[in-house]
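See below for the structure under consideration.
For this view, one protein chain was removed and the others were kept in their places.
This part shows subunit A:
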Amino acid sequence: MAATAGFGLRRAAALACGQRVGARGRLLPLVAGPRRLAAHFTFQPDPEPSAHGQTQKMNLFQSVTSALDNALSRDPTAVIFGEDVAFGGVFRCTVGLRDKYGKDRVFNTPLCEQGIVGFGIGVAVAGATAIAEIQFADYIFPAFDQIVNEAAKYRYRSGDLFNCGSLTIRAPWGCVGHGALYHSQSPEAFFAHCPGIKRCRAKRRRLDCSYGSSHRPGPAFLPPAPPILLVEQVPVEPYYIPLSQAEIVQEGSDVTLVAWGTQVHVIREVATMAQEKLGVSCEVIDLRTILPWDTETVCKSVVKTGRLLISHEAPLTGGFASEISSTVQEQCFLNLEAPISRVCGYDTPFPHIYEPFYIPDKWKCYDVLRKMINY
């Protein structure tokens, strides 16, 4: 279940610069010819946070490292492990940590995902903090049994005699432009059906800061797509963003847009397009936690706007939008003025050369939004 090294890092960085990438990640000179688009979204940094002291400019990977650094420095039991984390990780999320904290705290495991998660559960059962890395979310499935049958049920089945609440599984997630079937997947809905674990999609550094702070075995998915060049101000000291709370990124009155991960940036752009082209005011919500999800914030917004569009990269059928849609329909039936729209990936595997056609980009979201407004 291995993955390509340097893959995301080099290619993503290069692609973001519009540069061509050759075999083994070498950068090729810019020449005339077809060029890949840099990204299907425009990154908008959050406003600089003021409540948490000194900040520093970081990209997503650096902010993960910073969160892990804080976790290791505050908790002497905390260990980080997975495939290739020792030298810094294939996405550079663990750079420098082994030198700083020692090789018994930041170490490589054999190449075996079911082993990594099982091992992490054991570390947590013994009372220590375990931060496991699965190299790509696509390769989390070999550990599905350990996550669903074991991690999620540990506390319940033992009557709270034992638990693995100090386990966090971190996995890069989502499309990257050219990741095809096994470097692009968004598996959150598979886990959303499993009581006992908490799933979040990290928004920059913040959800990672919750490591070890709450009782939550479960995967945290990080979008690898917004890479090196997209930076924002992040507090240096630890701070926490609560789980199970959505964030209203932008207030609006005509329609509610819900997404998570990279897709939040897409719907933000869609909101701007809707305002400019249609004069429509969109409320943009970043769900942040998949389960237990923030029903209240979403329903409150829909009660106000009367319309809802949910968008995710993962396939439509059985995707988490179905859960949000049916719940909102139950709770906001009298307020809904149009059917709820789901703009998602198609019900196919994630393709290589067809990625631009596959993803639920801003034009697809915009078009569905336009039709919904005219309903």
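FYI, a contact is a pair of C-beta atoms (placed from the backbone, for glycine too) under 8 Å apart; a residue touches a chain by one contact, two chains touch by 3 or more; residues count from 1.
Please note the rule applied: contacts and distances are computed from a predicted model.
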Name of the absent chain as recorded in UniProt (options "2-oxoisovalerate dehydrogenase subunit alpha", "Hemoglobin linker chain", "Phosphotransferase" or "Trafficking protein particle complex subunit"): "2-oxoisovalerate dehydrogenase subunit alpha"
Identified contact with the non-displayed chain, of A:E150, A:E188 or A:D286: A:E150
Selected from A:R74, A:K103 or A:H193 as touching the chain missing from the view: A:K103
Among A:G120, A:P235 or A:G345, the residue in touch with the chain that has been omitted: A:G120
Contacts of subunit A with the absent chain, listed as residue ranges: 1-7, 24, 77, 79, 84, 86-87, 90, 103-104, 107-110, 112, 114-115, 117-128, 130, 142, 145-146, 149-150, 153-163, 165, 182, 195-196, 198, 214-216, 244, 292, 295-296
